[in-house]
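Mind having a look at this structure? Questions to follow.
One protein chain omitted, others in place.
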Amino acid sequence: MLSYLLRKLLLGVPVLFGVTIIVFAIAHAMPGDAVLAMITAEAPSSEELIAMRRGELGLDQPLYIQYLNWIGEILHGNLGRSFVNGRGVAAIIGERLPMTLELMGVALLAAFVIGTTLGVISALRQYRLTDYSLTLGGFVGVSIPDFFMGLLLVYVFALELRWLPSSGISTAGDSFSIADNLRHLILPAAALALFRAAIFMRYARAGMLEVLNQSYMRTAKAKGLRPSIIVLRHGLRNALIPLVTVFGLALPTLFGGSVVIETIFQWPGIGLMFIDAVVNRDSPVIMGYVLITAIIVMLANLATDLAYSVLDPRVSYD
Amino acid sequence: MRRTDTLTRDRPEMVGQGPLLSVQGLSVEFGPSGNSVYAVNDVSFDLAEGESLAIVGESGSGKSVTVQTLMGLIRKPPGRVTSGRALFRGRDLLTIPDSELRHIRGRDIAMIFQDPMSSLNPVLTIGLQLTEALREHQGLSEKQAERQALDMLDLVGIANAAQRMQAFPHQFSGGQLQRIGIAMALVCKPSILIADEPTTALDVTIQAQIVELVARLQKELGMAIIWISHDLSLVAGFVERVAVMYAGSLVETAPVERLFAAPTHPYTIGLLNSIPSLTAANTRLVPIKGAPPNVMLPPTFCAFAPRCDHAVSRCREAKPVLEPVVSGHAAACWRWRELHGVSRVPAAAVATDRASKAAPNEPLLTVFGLKVHFPIRRGVLRRQVGAVRAVDGVSFEVLRGETLALVGESGCGKSTTGRAVLGLERPSEGEIRFEGKDYADASGERAKERRRDMQMVFQNPFGSLNPRMTVGRIIGEGLRAQKIGTRASREARVSELLALVGLREPLRDRYPFELSGGQRQRVGIARALAGSPKFIIADEPISALDVSIQAQIVNLLDDLKARLGLTYLFIGHDLSMIRYLSDRVAVMYLGRIVETGTTASVFGTPMHPYTRALLSAIPVPDPKAGGTRRRIVLGGGVPDPSKPPSGCHFHPRCPKATEICARVAPEPRDFSSSNAAQHIVTCHHAGEA
Amino acid sequence: MTDATAIDAGIAAGASRGLWGEAARRFLHHRLATIGLVVLAIIVLACIFAPLIAHYGPNDIDLRGRNQPPGGVHWLGTDGTGRDIFARILYGGRISLTVGFVAVSISAAIGIFIGAVAGYFGGKVDLFLMGLIDMVLTFPRLVIIIAFVAVVGPSILNTMLVIGLLSWPSIARLTRGEILSLRNQEFILAARSLGTSPSVIILEHILPNVLSPILVAITLDVATVILLEASLSFLGLGAQAPAASWGNMLRDARTLSILESQPWMWIPPGAMIAVAVLSINFVGDGLRDALDPQHIMGQGK
């Protein structure tokens, strides 16, 4: 088990290395750079000034030097400094990551709980009205883009019903309170969750249907156990196993989704930071973002493997 | 002794009443009416307290559906009970609501299933799975339940049960799992145990263990048993009554001795004829012709008629019902009176010429010191830490024109050996000489050459044919691959082959999924023969087939051998079949050959303890023998081939083992009585009294 | 052989339906799938023959006749510059669907190739390619696409390329997995023992058998890509104005007042995305059932 983890981590190193190269290439291939991004008609900058700024940011050095410098930074545990405000990228991400993780975590959890429950229900009601309506609902859920879901939710719950705040992470200027934060969290989380809940539902349904045909279910029934036990103890536990994978795969897409959702709901996470960074050509931040997400995703995959071995005694890594 | 007091069961109200279970006119269909499958048609039988009944039939005969219906285990939909009653202690199992039936399931009627691996929940400890029924039906506390479960595990012979309670199914061997399955079924001491082919997935030696166990437990617990099986010989040993099913209908039922002595229904007769008997060897098998029935047709006629030699027009017009032949013996055949007493083996039976054939001594294939090891990699850097010694030093010869049978239990390495000979596995060591040329690590031209001379018939009639190729293309593949002949000539050859294996031309354009198991296996054979090889490796070619079909394939192989002068390496585990069709036998255990010799000598005077155990475990299609024959039942199962026991691999299970066996691996020694064929045994104690 | 005739009695009297016949039968048995297929066909045809169906060009503005509700002249009304929504839906469909199909074809081509190589040859090759796959999989796709598009500049072509180049790993994984499970099938062994060459084995034995699950995956991918394009357009990185795609039509409608009082501007594109994705999913599920090897592999041991 341990050696498996070590092995995975070792294999992760070259992967991450590849990631750095690609993301560096992308970040520097973008048209314009941090300096040009700051120029505006109100305050046009002279050639000299531009040159000087490039000098400050080290943008005048050859690319491979810039890359090596960056790698050096990484090896020292920090991710370089933002071109925009000169702050350490690690620090900036450190501040914002929790908010994004809160958003994603709640969304993922909600999606999982709701999706799985409905999926199991519709599997148990296969070919009945419940099943059909749930499946259809699921499909509709899958076909509404995150951003539009977001708008609809704001329109309904913030503007029409006035139940929930339309944006932000908490009421500005008030001392932070969980309840207040949760009120702000509901809409963006829902916008992210609904789409994925639908996906979980589909897999849960498929998984449960598969399990229902297993002969150990027949055995359980033959023992004369009550239906609830048969379904929950013998069925669900097995049906959940394949969902672990879906869980792992959902994560990268969630990062993507959070970029959009954070923009719509002004959620001050790393997604919002990323969009700004792209506009400002703040390459250290862009690269830091992708690197961090990549690492998180890798760790998540590792966690997925662990979850397997926990859920399924047959699985053992060596 | 603690066990008895927990196990003694007294149900006074039961004593001396009518049948415990009475099934009357049960019919079950699947799928929407219109194009439904008629799985069970008007089946009736009684089961008395403590009686043991066997329901025997081939796949699709409806035997399992019948009992699962009683337990309320078939899925509805698509299943539908269209008629019948099943009275258990006066209550109709078919009509009472599931909420009630639930309390009978597991408590009064329990069941064990075919595949122990898949019928236990992989993610729950066996402890939990054992106790939950107790807690459900007897409302026991966790403690009490565990105690009873433990007793049960002891009873079914699971060593140090206490710890094993925490283990998960995948940590047990198949045999152990089936024992656990049995324990699980018996915890509540049911009055009926239904065993649905509980040994089919197991090796013969293990099968023997299980059969013994169940027989013993039945006596101890005095319960009634319904044993579902496809193997007449297996049940012959220990049941009182047999009911034969075909295409969803009961065709004959009788006390076991009588059924074997005076079978009345043509199907029963056919079945018995297609089983080679250990006693009467060398008589050509008489298979039941044709393929399994089409259960899509409504049961308005005798379903066996298409395959019946005695069928008359009436059989195709009306469905016969069970008529008593003598008391306790009934058959469902319009012509039972005429056929009654017809001898089991019809005059048609021809003696095979195998006995007479003088075996030429020139070896065609010589395998020497063959080893096939699969590396086991572990750790961060995937270093090799060991190897699965699938084949661990195997030597044998196959003489031109003979059939050498390679026998052994699953995992003994017999298939790997076969594949290595053909070059499908790369040997780690050893020689493979075919007609003098060493092919051990042949590649390129040499490999091609080998393929022209040797071919293989595979075990799984489903997996061995590409589902997306037509029969024609499958058969022709070898010809295309080896660029033999022109397009036209290949087409011609394919037709030729189809005829040769007894398939009709139109099948050429069919896909495997449209064929029956027997037909697929014929296609497999034709494919192997395409390049007209000299040597055929048949890897368990019949074990996946129904009894009545097995005989067809065996005969086909026999005929082809005669007609084309082939040489066979026949890999299998069904000893009775092997005895019937092989000239010489090599017995394998854990990657090594323990005994080699002519079929006669090995079966006649087995010398290796393992061979003896193996032979003694073979079920005999003869009720009387059942009682008399002494069985050597081996303890435990086959060890893990990655860490085989020291010295003689067999010593941990060997009744004769002494300390030397644990230290020194025995050398092969010849014990041939005559100077004729050798009889080589690899055992320190061979030959001792 | 005397029993030849009898043997054939075993197989159902009806003439062979063949593989695809069988598949088609099971597909059409799947009601939703059939509906989905029909709907999809209608959409695709409508988009292809847009010029014949729509009375207006997708970019014909009519400033005086803007924001008109649906009516006789403009069936689905007009948008902020008086363009005919119906026309834009049809022409937009061209883009959205093209993006979907082209991008997925690209990723499928790459994915199948890499997956097949990794799966069949295994060993070091496999290790390396899996590493590559892991790498691409660790990128949040949308994020990287945003960055990429920033590099190459927003345009439909780029969108398709970028999505295609980033979406192959899942298919590669699938292919690899399928092949690994196939590699030990007896019919592959049989082919090898008959001396069939690796290339032929891959082409005749492996691909046909792995294709069906891949086909299913691909169909479902088309749906996701259509959604992805929508999200990109929302970020202004998809189709560029004035060109229409369902995505950027939806984006054009992302103001509250339109949401509230001009539903004809967002319901049609929204509905089209939903319906297209929906029917593609149905078709996918249909295919899954239709091509399920279980049906043709039989219940092997």
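By letter and in written order, the chains are A, B and C; residue numbering begins at 1 in each of them.
In this text, contacts are C-beta pairs under 8 Å (C-beta built on N, C-alpha and C of every residue); 3 or more make two chains touch, one makes a residue touch a chain.
Keep in mind that, in the parts below, contacts and distances are computed from a predicted model.
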Omitted chain (choose from "Formate dehydrogenase", "Class II glutamine amidotransferase", "NADH-quinone oxidoreductase subunit K" or "ABC transporter substrate-binding protein") - UniProt protein name: "ABC transporter substrate-binding protein"
Shown chains that the omitted chain touches within the full complex: A, C
Chain not shown: contacting residue from A:Thr20, A:Gln61, A:Thr171 or A:Thr245: A:Thr171
Among A:Leu10, A:Ala25 or A:Val113, the residue in touch with the chain that has been omitted: A:Val113
Missing-chain contacts mapped onto subunit C: 59-61, 63-64, 66, 80-83, 150, 153-154, 236, 240-242, 252, 254-258, 260-261
Touch list for subunit A against the chain that is not drawn: 30-34, 36-47, 49, 52-53, 56, 82, 84-87, 95-96, 113, 117, 151, 154, 158-159, 162-174, 179-180, 182-183, 186, 263-266, 268, 272-273, 275-276, 278-281
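In the analysis below, only the chains that are shown with their structure count from here on.
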Contact-richer chain pair (by C-beta pairs counted) among A-B and A-C: A-C
Whole-Å separation of chain centres (CA-atom averages), subunit B against subunit C: 46
Of all residues in subunit B, those that touch subunit C in their complex: 287, 289-292, 294, 296, 306-307, 419, 422-424, 447-448, 451, 455-456, 458-460, 462-469, 477-478, 480-482, 499, 501-504, 506-507, 509-516, 518-519, 522, 524, 527, 530-531, 544, 552, 556
Subunit A contact footprint on subunit B (complex, rising order): 68, 71-73, 101-107, 110-111, 113, 115, 118-124, 132-133, 136-137, 168, 170, 181, 184-185, 378-382
Subunit B-facing residues of subunit A, complex: 3, 6-7, 10, 214-216, 218-226, 229, 233-234, 237-238, 241, 311-314, 318
